[in-house]
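Only a single protein chain was left out; the remaining protein chains are all shown in position.
Chain nomenclature is as follows: A, B and C, assigned in order of appearance, with residue numbering initiated at 1 for each chain independently.
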Amino acid sequence: MATDQIARIRTYRYTMILMALAVVATIAAVRVITGADRISSPGTLRAAIIAACPILLAGIGGLWAERAGIVNIGLEGQMLLGTWGAAFFAYHHGPYVGLLGAAGMGLLGGLLHAVATVSFGVDHIISGVAINIISLGAIGFLAKSFFEDLEGGGPRNLSGYETLPNITVPGVSDAALSVAERNIFVVSDVAGAVAALTTRVSLLTVLVVVLVVGTAWLLWRTAFGLRLRSCGENPQAAETLGVDVYRYKYVAVMVSGAFAGLGGAYLTMVASSSFTVGQTGGRGYIGLAAMIFGNWRPSGVVAGSLMFGYTDGISLLPNNGPLVRSLLLLIAIFLLAYAVVKYRSTERVTAGVIAAIAVLLLVWFATTDAVPSAFTGMTPYVITLFVLAVAGARLRMPAADGKPYRRGGAG
Amino acid sequence: MTSIEVELRGIGKRFPGVIANHDVDLHIAPGSVHALIGENGAGKSTLMKILYGVQSADDGTISVDGREVTFDSPTDAIEAGIGMVFQHFMLADNLSVLENIVLGAEKRHGIGDRARAEIEKISGRFGFGLSPDVLVEKLGVADRQRVEILKVLYRGAQLIILDEPTAVLVPQEVDALFANLRELVADGCSVLFISHKLDEVLQIADRITVMRRGTTVGTADPATATKRELAELMVGSELPSPDTSESTVTDQVVLELAGVTVRGDGGRAVLSDVSLAVHRGEVVGIAGVEGNGQSELVEVVMGLQRCSAGTITLSGEDITDLSTRQVRDRGVGFVPEDRHRHGLVLDYPLWENRILGHQTSAPSVRGPFINARGARADAQRIVEEFDVRTPGIDTTARALSGGNQQKFIVGREMSGDPILLIASHPTRGVDVGAQAAIWDHIRAARRQGLGVLLVSADLDELIGLSDRLEVVLRGRLTARFDPGEVTASDLGAAMTGGADA
Amino acid sequence: MNQSSMLALSAFAAAIGFRMGLFNIGVEGQYIVAACAAGFFGGAGLVPGPLNILATLVVAVVAGGLYASIAGILKVTRGVSEVISAIMLNYIALTMAGYLVQRYGVESGLTFTTTPLPPSSQPLGFGVIAGAPDVWALTVVALAVGAGYWFLLSRTRFGFDLRVAGESPTAALASGVSVPRMVLISMALSGAIAGLVWMPAYFGSVQKFGIPENFQAGLGFTGLAVALLGRNRVVGIFFGAVLFAFLAAQSNGLQREGIAKEVVDITQGIVVLAVVVAYEVVRRRQAKAESERVARELATEREAVV
Partner (left out) sequence: ADDDEDTSAAEEVTCEPTQIEGDPRVALAYDVGGRGDQSFNDSAYAGLDQAVQEFGVEFAEGEASDNEDEAAREERLRGFAEDGFNTIIGVGFAYSESVNAVAPDYPDVAFAIIDGFDPDEDVNCNVAYLGFAENEGSFLVGAAAALQSETGQLGFVGGVNNALIQKFEAGFVAGAEAADPDVTVESTYIEQSDPKGFGDPAGGKAAADGLYASGADIVFHAAGGSGSGVFDAAVEAGQKAIGVDSDQFLTAGDAQKPTIITSMLKRVDTATYGFISSVVEGEPASSYTVFTLADDGVGYSTSGGFLTPETIAALEDYKAQIIAGDITVPEAP
């Protein structure tokens, strides 16, 4: 049985690798066919990574909370607190303290959420919504109180603080860049990704990777993680086994807030170098969406954030009409492939619907040269919706997620 | 393994308004099976939770091996060598067997391969046959229970508390469980065992303690005690029995299933080619080990599932493709298997719960509007006729005990003169008094011509109440018995496929 | 007053969702779409005079309902969480509306808007307190919706089905409620009400739609908070809407007093949180008191029997 399991995991891994290869090849093919070189250029991918990271941080934050059974829609607010924390502490004490400050502010937001939901049993959504309102007011107030008289500051903004250093891996970066420029089928696409990952990468981006991997390890490979997850699956059971559920929930929600706060720091220290009230622009919500999209798994959250970051990055590129047009082709191809899979598993109707959509996209692709800018701006949202609609039915959230829990109710 | 001796003395526990335990004395000898019996609400679970540190006692002392101890949390109890399997399983479905077991005891063998080896070792020793990496959601009840016991053993417990472990098991599984328990005792463990089922208690226990209204009222020796004596100790009166007196079966078919097949996720048939008829005035009992298709059978009749083949007719009308509401509209009452999830809206008052499932029929509604007055009056009627113990119809369903909730549901489903009642485990977890009341009502309605499709895990109930028994095994009806002639063990054998019938 | 009516409408839209167990965070997008549709339709003046008002309201309701249905359909057929789909739809709505107005609207100063309402279909308002700004005529819509909401939920079968489906989907299923259908209907209903959110302002003073100047965004999110504050009850919602509108209206006054206007936001959030915490504490007390009462009465009953 155990070997069986391992064998299955192994085939699963192979399938995943094969699929990944197929995806890369398709992208390369679309690039060559449509001539939209920027589809996998290092610049585009780099923009995608930068756009993805704050969302990823929020998403992983959401993951922490929800794995412990607390829905944290206050991510947006905690992220806002993080933007202020990063700016304030970075201004006065340098970028590293700024990071801590952002995490600390987010953590405070998380603490508030934990007090409300865990100790007082308030509905998670209500508490989250309230935290978002409070946070926006609070950072507006804090900015007005603390930034107005600073040099480079104003009542709603601050700049002129030191940010985090960038890292370029010598050699690899240049090599990858030059290969990427040569437009070789598949090779250049991969090189583009390598270049994006080795050129002018912020220290915080590296930290994000560490944090994501660390989260996956901590939550799935350690006793601590097991206990934390058990609080999201069946807190009563955890309680009967001596787990202090309140404590784990508190820790989880506070860490969640801290992650969101770091997401805010990413916005004020990497994605830009200034603070503005309300600059998160809903990225906390998007992070939540990425987490649900990612089926409450770190790898899924990464995928969701990257997809979002990629489309968002593209929507900001100049002259992106043709680029988005080539995405139409790409999606149509994936849809057709998916339709075939569905057809094979006897879901004829679904397959038909998907195929029909794919054909429509192909027609659109064939009849235009460029997608109008109003639509390119919507790309991230439309594509997320689309992907969810096509593949979103298999999601499973932690069993006790969002449910109230009271100590002593076991048995 | 050395066993521990546990002694509870003068335990008292008050909840606001209720005295759940008072002056409870209990002595558990090392290396024995000790049974604790008592009717619903007698205070058994509360006592066990105190012993396991989930709740703390207001009075009294606990001593282990002669030393007085206080348990502030389960952790303390676990350390003292006590483990507990709760009445409602405490498992996380989405975690693996291994994860469920090592949770909270990660220090013992980590959460990796060492733990896996240890689990396999214990599982092997007691013949549990559990594989550590399977998700718990994939397991049946019996296996889940083994996981629960494994959890306790993994922590090195020497006293294992089992709160109503047999309620959800079929006889063969009960036997297997008892075999496991005996091995455990042979290994030096003690077992504290709670049950409502007296024959089981007599069969397994070395010592019996009876609780009534929050206190221990006596002990008995299973070698000499009889069921009758125990019952009298428990309730102060005789046990009712579900015997059906005279047959009221007619030849008018109410419900007929012809070649019904239901496919579950992934296309596997969970019900194949089932044909069955229920007549007016007839109770047809469905016996089967849980997960063999009886839930699907109920759901497909109620329109909660669709069949991929076959037809269902109700009094001659084809209802195969009708919705649940349409089926109910045609006079079908439904006592669902899980009253909390399907039978009631726990936070609604009783009178609003009266409307549930009857949103289309008088007296709870008038046209498209709710008739609050009608619903209230009828809820009051149910409370009186079915002896639902509640201060009033504005009390939320949640505040009622399980037995009273169930009586209310049965009363509701029998109102409006249904022609067919689909009853799934109508008396599960209900105390003997309420059980008898529910049986009486079903019998009375049957005399009036009600057809009943009864699914139950309680074989005595099935045999006593049914006019005909069908055995469902792996989605097929495999045997048919006359309840007047069949014994529980025959039935059990048929249910597990152990006999050719 | 005028603000309260819009907040209340938005809150009712959210509350319908909440009562059904749906978190319609998409009220925001739905009322944008509806406002845009209404702006184009009302401005075109296809229907003469005051009838145009009615027709425009219908258009808004239908537009909001249809837009909300997208999330409903995705949830029912594809299992997509309404929360994410609505978040996405909010962004899409804003972008789409902006695009449409710029493409098909008329220029107005530096921005584009829809054609202003013809004078014949401008129900202005009525002065309640002398000197204070007029109360918009369509604030009555909020009252009507409030009454309808109450009646629907507590007096009709449909409302009962909806509440049960929200409270316990499993019990609803067993009682014969088609939960997916309920999801679709309540989502559409929620969107339909959302469609009305901006109508009081549209007919009351703005008379054209254009983003961002000739529109008020954010009502959807605030309405959510109001619904939560009002515990989804009619009276609570009206109270919450008035409170929030009052707080927002204090912003100018506070500034003149030298108090930062952000304090208003903070206060709003804290009020919500404090009220729900208080409510939760009271609820627990009551639940405890109730089971105590049940136990006590049963105990005396039992004693009487024994």
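Note that in this section contacts are C-beta pairs under 8 Å (C-beta built on N, C-alpha and C of every residue); 3 or more make two chains touch, one makes a residue touch a chain.
The structure presented is a predicted model; accordingly, all values stated were derived computationally and were not measured.
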Among the displayed chains, the hidden one touches A, C
In the complete assembly, which of C:Lys261, C:Arg283 or C:Arg296 touches the absent chain?
-> C:Lys261
Candidate in contact with the missing chain, chosen from C:Ser81, C:Thr95 or C:Thr115 = C:Thr95
Taking the full complex into account, find the residue in A:Thr26, A:Asn157 or A:Asn183 that is in contact with the omitted chain.
-> A:Asn157
Option touching the unshown chain, where C:Asn214, C:Asn232, C:Thr267 or C:Ser291 are the choices = C:Asn214
Residue list for subunit A contacting the dropped chain reads 38, 41, 43-44, 46-47, 50-51, 54, 148, 152-157, 159-161, 166, 200, 267-268, 271-274, 276-279, 281-282, 312-313, 316-320, 373-374, 377-378
In terms of residues, what is the contact footprint of the unshown chain on subunit C?
-> 2-3, 91, 94-95, 97-99, 101-102, 107-112, 133, 201, 205-206, 211-214, 216-219, 248-249, 251-253, 255-256, 261, 264
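Convention: only the chains that are shown with their structure count from here on.
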In whole angstrom, what separates the CA-based centres of subunit A and subunit B?
-> 44
Subunit A touches which residues of subunit B in the complex?
-> 45, 48-49, 52, 54-55, 73-75, 78, 84, 86-88, 90-95, 99-100, 102-107, 110-111, 116, 131-134, 151, 163, 267
Provide the residue numbers of subunit C that touch subunit B in the complex, in ascending order.
-> 154-161, 164, 167-168, 170-171, 173-178, 287-299, 301
Within the complex, subunit C is touched by subunit B residues 15-18, 302-304, 323-329, 334, 336, 338, 341-348, 352, 355-360, 365, 368-370, 389-391, 395-396, 398-400
